[in-house]
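== chain A ==
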Amino acid sequence: MDLSITSLAQIIIACLMVIGLMVANAVVMVYFERKTAGFIQRRPGPYEVGPRGTIQAICDSMKLLGKQLFIPGNVDWLLYFLAPVLAFFPVLLLFLPIPFGKFLTAMSVDEGILLILAFSGLGVISNILAGWSSNNKYGLLGAARAVSQSIAYEIPMIMSLLAVIFLSGSLNLSQIVEEQGSWPWQWNICVQPLAFFIYLVSLVGETNRAPFDLPEAESELTAGFHTEYSGMGFALFFLSEYANMLLVSFVCVTFFLGGWKGPFLDGFWWTFIKAYLIMMFIVWLRWTFPRVRFDQLLNINWKWLLPLSILNLWITAIVVKLL
Partner candidate 1 sequence: MNNLNFINPFSVREDPGSSVGDLYTQNFSRHAKTGTVILNLGPQHPSTHGVLRVIVELEGEYVIRAEPVLGYLHRMHEKMAEVKTPWQFIPNMGRVDYLHPVAWNWAQVGACERLAGLEVPERAEYLRVISCELNRIASHLMWWGAFVMDLGGVTPILYAFEEREKINDILQIITGSRLTISYFRFGGVSADIDERFVRLTREFIPYLRERLKMYKALVTDNVILRRRLEDIGPMGVDICQRYGATGPVLRAAGLPRDVRRDIPYGVYPKLDFAIPAGPSDDCFGRYLVRLFEVETSLNIVEQALNELPDGPVKMDKAPKANWKLPAGETYFAVEGARGQIGVHLVSDGGKTPYRLKLRAPSFCNLSLFAEAAKGVLLADAIAILGSLDLVIPEVDR
Partner candidate 2 sequence: MTSLDSLAELFRQADAFVISNHDFKTQGLVMSAVIPAKNLVSLGRSLCAGGYSLLDISTLEASEGFLLTYHFDNINQPGRLAVRLLAPTGKPVVPSLCDVFQGAEWHERESRDFYGVVFDGNPNPLPLLLAEDFDGSPPLRKNPKDLAPLSALGLFGQPQSVDPAWEAYVNPPAKESSPKAEKQA
């Protein structure tokens, strides 16, 4: 890939579009999650602001933007301000190699999945910084939980993706989609159901969503690592949480659900439809299940997901070698 003016312009435009996508995603998801929660909890959800409450999320983000920046006493202010920024910007990069459509990729890199996995590891650093710098014991406990949880769940996540990579023989995300067909039985989920399941569980753990939302378990740690954040700092954490959810859903779609390919007419709409279905699944989980305990969370990972994913990887490797 030569770094010409056009490709630079392409990346800048893509970054702007990704920011737009992230913000739009957050607004849509806030509304969608609240409405889903309302539906699950037999209440209307937001309905006062705008038609059927659609403007509620925008109003909330305006409120967060307009809030005074409040710094609690004795914080390490440099790290305190760095943490939400650091949570937000790596996510921006992660969307670049995602193939939304056949020709709709911001930056088609051969090692796309490596880029995603590497930069998604940065997210946890922002959690540590936030918990550490805000001089709050809840924050510290939440940060400690976030680290061990992220480290734990990244491993089976990578293992399950690796199984698919063995099959397609490429780290390029577009290539992986191309290997799959248009119809659901031609997708990788039928070849690798166990890997799909492992990935689905660990994506909930990786994005710190209920029932694995230990770093911000509100009944134990009030808000965990972002206890001391309000206003824009909180909004950035919020934004990156939803962006992370969207990202892991896109990766899931790319690897297991045929990417932009779908019945009748291939196109980027299939990517979005499938990704948002997975998002809906995550939201549904959150409003249904109680939270697991921390040792149970790690037990699920180290005693079940990890051995299963290694087993799955072995079998895949042997089968790939034999065929």
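As a selection rule, all candidates are chains of the complex that A comes from, given by their letters.
Everything that follows uses one rule, which is that a residue touches a chain if its C-beta (ideal position, glycine included) is under 8 Å from a C-beta of that chain, and two chains touch if they have at least 3 such contacts; residues count from 1.
As the structure is a prediction and not an experimental result, all values here were calculated from the model.
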Exercise for the section: Using the touch rule from the top, find which candidate among 1 or 2 meets chain A in this complex. Expected result: 1
Handout entry: candidate 1-touching residues of chain A, taken from the complex the two chains share
Key = 37, 40-43, 137-138, 140-141, 210-211, 213, 217-220, 222, 286-296
